[in-house]
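With one protein chain held back, the other chains of the complex are shown just where they sit.
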Amino acid sequence: MSEKLNLLVESSPQIHNSDSTASIMWTVTICLLPAGLWGIWIFGSRALFVLVASIAASVLSEALMNYMVKRRTLMDGSAFLTGLLIGYNMPAAVPLYVPVVASIFAIVVVKWMFGGLGGNFMNPALAGRVFVFFSWTSQMTTWTMPRMLKAADTVSGATPLGFLKTGLLDFNGAVSGPAQFLTQQGYPQTVTDGKVMEWINSTFHTHLSGGYYDLFMGNIPGSIGEVSAFLLLLGTIYLFYKKIITWEVPVSYLASFGLLVWIFGGRRYGLSFFSGDILFNIFSGGIILGAFYMATDMVTSPLTRKGMIIFGVGVGFLTFLIRFYGSFPEGVSLAIILMNISVPLIDKYSKTKDSG
Amino acid sequence: MKGLKTFSIGGVHPPGRKYLTDRKEIINAVIPGTFVVPMSQHLGAPSECLVSVGDKVSEGMLIGKSSGFISSNIHSPVPGTVKEIKDIYLPNGMLSKAVVIELEGEFDRLGKEQDAEDWKSFSKEDLLGIIAESGIVGLGGATFPANVKFMVPKGKKVEFLVINGVECEPYLTADHRLMLERADMILEGIRIIAAIVEPERIAIGIEINKPDAIEAMEKAAEKAAFPLEVVPLKIKYPQGDEKQLLKAVTGREVPSGALPIEIGCVVSNVGTVHAVYEAVVLKKPLIERVLTVTGGGIKEPKNLKARIGTPISSLIEECGGFSEVPEKVVVGGPMMGFTIYDLDTPVTKGTSGILALTSKEVKNAARTSCISCGRCVNACPMGLNPTTLFKFIDHGEYDEAEKIGLMDCKECGSCGFICPARIPLIQGMRLGKKMLRKKKVKA
Amino acid sequence: MLKEFTKGIFRENPIFIIVLGLCPALGVSTKVINAIGMGAGVIFVLLGSNIFVSLLKNFIPEKVRIPSYIVIIASFVTIVQMVMEAFAPALYKSLGVFVPLIVVNCIILGRAEAFANKNTVMSSIMDALGMGVGFTLALLLIAFIRESLGAGTITLFPVGSFSGVIRIPVLADNPIRVFGLAAGALLVIGFLKAFFNWYSERRAR
Amino acid sequence: MNDILRIGSKLALICAVAAISLGLVNAVTEPKINQMREQKLMNALKQVAVGMEVGKYKKVADNPVVKGYYPLRDNSGKQKGYIFDLVGMGYGGDLDIIAGVSTKGKILSVVMMNDQETPGLGKEAENPEYMKKYIGTGEISPVPVRKSQLSQEEADAITGASITFMGIGKALEAASDFAKKEGVE
Amino acid sequence: MTYIGIIITFVFINNFILTQFLGLCPFIGVSKNIESAVGMGFAVTFVMALASLATWAIQNFILVPLNIEFLQTITFILVIASLVQFVELVIQNISPALYKALGIYLPLITTNCAVLGIAIISVQSKFNALESFVAGFAAGLGFLLAILLMSAIRTKLDSEWIPKPFRGIPIAFITGGLMALAFMAFDKALLTNLIG
Partner (left out) sequence: MLLKIVFSFLSVTLLGGLLGVGLAVAAKLLAVKKDERIGEVESILPGANCGACGYPGCSGYAEAVVNEGASLTLCSPGGAEVAEKIAKIMGQSVEVSATKMVAQVHCRGTRDTSKYAFDYNGLADCNAMMILYGGDKECKYGCLQGGSCIAVCPVDAIGRDEKNRIWVDKDRCISCGKCIDVCPTNVMKWVPYDADYIVACNSKDKGAKTRKYCTVGCIACKICEKKSGDGGFIVEDFLAHIEYDMKGDRTAAVESCPAKCIISTKTAKAEIDEVKETVKVNDES
């Protein structure tokens, strides 16, 4: 062995798992893409512009902060992902300065003031969205009709939940739940939805109202990336397969939320307890996007399994509270950032068990 | 896979890559011209050097004497002359005195048949004495002096003797081959240890990626009508660690900071058992061991029986040298082993393998900040919170780290392996322990 | 003497450097005019209390020092309250609960404790003016940022035909409303404080 | 003991001086404050009265929205309507509203006296322009309580603040109903 | 308003720190670690509940009957200041351990505007004695909640790489701002819909 080798010396372990921060971020991004493409398809090129604006603003802000603090984190994909998620949480018709401000706020204030990726205690994308939501509420609640529901004269409409929120304020009749209410009040539905629901009702002998199919597939007005529960769930399968997200947060979130909806959700329609429409509530208003892609954000969710479950239940409870009793129709983003605040406390008090 | 035993919390599944060598028979390594024998090859006090420059030594002659309760004897691996006594860095980063021996003269044992000793008439103390005399240490990697381990404290009763045939470290196949090729001798070794510790039950835990070894051990036990329970285990790292092995095989948990004997168990590695057999039956001190030379950077990976003190470069050469320039050369397994930068570093009693790892196998990536993914927490077999520990240590709050269990960390590497941010967690733990020790010495 | 005055404006600015009196700084800074009103109130109370504390420093027993100071301060605050309600009811209403809360503004008690009870009347006056002006300027800065971003306007006194409200062209139509709310206030003061940290560090070099 | 008395009396002395001076200032300012309050109410009433004569205030006990009213009479002394003192439910809390309503339930004028709405959203209701949407409704057309009852143009003008809009609308609706039921006093 | 309504209002909807800007000095000053934050939180809760009750008595037994409400500020602050000092002395004697935990925060509370704030707000809201007490207690709990969350976040921030000018107080404010942003989820509608 005469030749001198330039060997690397480092501490054990000498081999690593193939996942890296960057690979995780980019995988999540890829899993999100189908839902976004769907959004662009149904809401038109306007949606694409919003996505491009939010991503560009986010990536440029990251580059600027990189330059200022002399670190290089652009390729870890987190800025791109933040920008993408912000775009996904915007209505397609929003003026472009809204996603831009949201992205800048998310990256510069929420992330880099706290030391960059890993330092932030609040999900940057959601904080950015909430910031612009409260700043420009009307712009953030003006929805575009998807192409399959677009009649000649209606270009904008309410999301199913928004429609319910205002519709129920002075509603005194009796319906079996949100879906029937929407159908009864003439909320637009696609032809396919009618056919599918009819088929389901005749095949499984159920009496479901129309609208579930539209809700599940994403044939509804809403934020660009949140409408298609189906495509989001498709991406989720891959995330679970790659073990990038674990079951604790989404399952405890959806379970606690579903349970509360089931118990109390029917009260608004003059029904008894234990008659809420879980299916409708879970597939509407960005819960799927929130539960699988945003509440599971590693940085801002607890470390331990126990902590994650507490966190998920908390988000579920707050989403329910805000959606059913607050003045906002959806409540997912606010519920998540509220629980983000308590993560350091949860982490502090949910220590891992010491096996000895 | 269902129903197989394993330990309960934490653990990771690194790619095994044992196929590189698990079909290669153990062969005796080439004996090079120069040997470097460090005086500190075991846990505890370094041995006292008995030779000086110019002395003639013979094969198996005592050259380092145990210098304390936890210490061990060291024997010359070959006949020769002491050329130099110098300080060298061992792979674990420790500075140690080492005796450089130039090969010269006749071998006393090599190629000569030894009569088998009838050890059954020996007393416990005699047997322990032979083990101590032969300088046997735990060959799994911890290198704890075996005689101390087998000495059952008064008032304690051993319920379980658990033999460790897990070899959970990826790449390594030395124990695997040993069980396959020398099952009878291992069985004899188990008998000897059983005679010392007098256990109620004897079990051997083997991961199911070694079905042939399980079969071999079962067959040997059956043939000898020896009450050895062969326990197949699920594949999971770090099952080869004492605490995890005991949890997997016996279901018992060793309390924090305690030894297995606290819960009536004694654990021994198959390599150690084999060494005990050789020492007692063949009267051969520990001067050679089986190790695996492998990795993506080695041309012909092999299982070798090499003498202590052989420069690693000689073994690599015997395996055809490097097939490509490795990113690092590791002594031991990839999870707990150490990188070396000087290929003339010698084989020691604890060297279970030599790996030349390519960058493709290492999978280093840019280090980023912790993204609190919690994977390390889920991976830690001790139920610790590595990322929080690391943060405390990184900020010099060593006492805080100790409070949340730093001292329970045994550096198995699971957290560091799984970390997507590539944070040097294990190095952090070592740093924390080092600084705590430093603080305690000062206080 | 002049030094006592100028130190309050930058070097020992009560809000940005010693971080005191934050609650009103944030609570009333939604409009520039509020800041002016609050600032005037604080200057008045600070001046009055500083004068009286330094006058009475030998009269007030040590054991009831704090209660005595508080009584003096509270008297001046009450005067401000009554005068403001009588002559500027709109301002009084928009300052709301923060007018009586001048009593517990840490700056005033802080100056009484740290300065007025150790110094002469004259330097106490200068100190009060400096601190008061420093406080007012800081408040103005915060209010200016918050109002212009959060409402797109700058509200001053109505004079003649001028309504007192200046509209900032683009922002007034779509203001970043969060800046007018609690969250925005905290963010603004955080950034301003950071800016002052950075600036004083740079100046120290 | 002496010491204690001395300390106590000193504090009391300071308090006494403070109290007297405050009493004096109050003597000056109090009439002024009352006068200002009166004037504000008068101004508002005048604005709402649309030229008619305002009668004596009457409390209404059992209505959650209508707290009380002033009868409105024209020059001939004939009652034409009411000025209602209303409390509506806004986004940020109660809305204090004064509204002139004809005896037939038509909304004549509305003024927002007090509210805690979000600046830029519900707060816009303080703007007299805002109330134009309600004026004239109540007799034939219903008082609008939802954005959907407005034209696109008007709906756009009240962006976002649908709860405030509804709060005012509902209060006015109650006032209109009250007036219709009560007719002439 | 029901008692539950008062509690929800002052803990969440009108959280003193995150929406009302009352009590910011101790919120920023004493939130560096969890233990002292909790200590301060409890001390504030205790004093606020007592002060709210005491000032209610002053208002309704002295100021209103004598028609001298304009002396509200001066009498309230006098009572609060004395109360705090008295509580301090009593705790010091009764339980040295409690004093060690709370004692250092008590003097700070005199100038905590949250205490005077709740007294004035209780009076303005025309609460009765028990309602005043509950309101004071609830506002204190709101303070405790906010400072507890804040201190946990700040402990985490200690180990993050925060740009130098932002370290310490600025980042605490920004953290508070983000918390306030999240607390905007709680609004009046929540209360009316829940309690009716």
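Think of it as A, B, C, D and E in the order they're written, each chain with its own count starting at 1.
Convention: a contact is a pair of C-beta atoms (placed from the backbone, for glycine too) under 8 Å apart; a residue touches a chain by one contact, two chains touch by 3 or more.
None of these values were measured; they are calculated from a predicted model.
Seen in the complete assembly, the chain not on display touches A, B, C, D, E. Among E:6, E:51 or E:78, the one in contact with the hidden chain is E:78. Seen from chain E, the chain kept out of the figure touches residues 62-63, 66-68, 71, 74-75, 78-79, 82, 85-86, 89-90, 92-93, 161, 164.
Against the chain not displayed here, chain C makes contact via residues 63-64, 67, 71. Touching the omitted chain from chain D are residues 3-5, 7-16, 18-20, 22-24, 26-27.
The rule is short, and it goes like this: only the chains that are shown with their structure count from here on.
Any chain bridging chain C and chain E, meaning touching each of them, is among A, D; the list is complete. Fewest steps needed to get from chain B to chain C, stepping only to touching chains, is 2. When chain centres are set by their Cα atoms, the one at the greatest distance from chain C is B. Comparing the centres of all chains, each the average of its CA atoms, the largest separation from chain E belongs to B. Distances from each chain's CA mean to the overall CA mean are smallest for chain A.
Separation between the centroids of chain D and chain E, computed from CA atoms only, is 31 Å. Touching two or more other chains at once are residues 369 of chain B. Shared interface positions of chain C, i.e. residues touching 2 or more other chains, are given as 67, 71, 74-75, 78, 82, 175, 177-178, 181, 183, 187. Considering their complex, residues 6-7, 10-11, 14-15, 18, 21-22, 25-26, 28-30, 32-33, 36-37, 40, 118-121 of chain D touch chain C. Residues 15, 18-19, 22-23, 26, 30, 89-93, 163 of chain D are the ones touching chain E in the complex. If you check the complex, the residues on chain B that touch chain A are 8-9, 12, 14-15, 170, 253-258, 313, 316-317, 325-330, 334-341, 343-344, 355, 357, 361-366, 368-374, 377-378, 380-385, 387-388, 404-405, 408, 411, 413-414, 416-422, 424, 426-427, 430.
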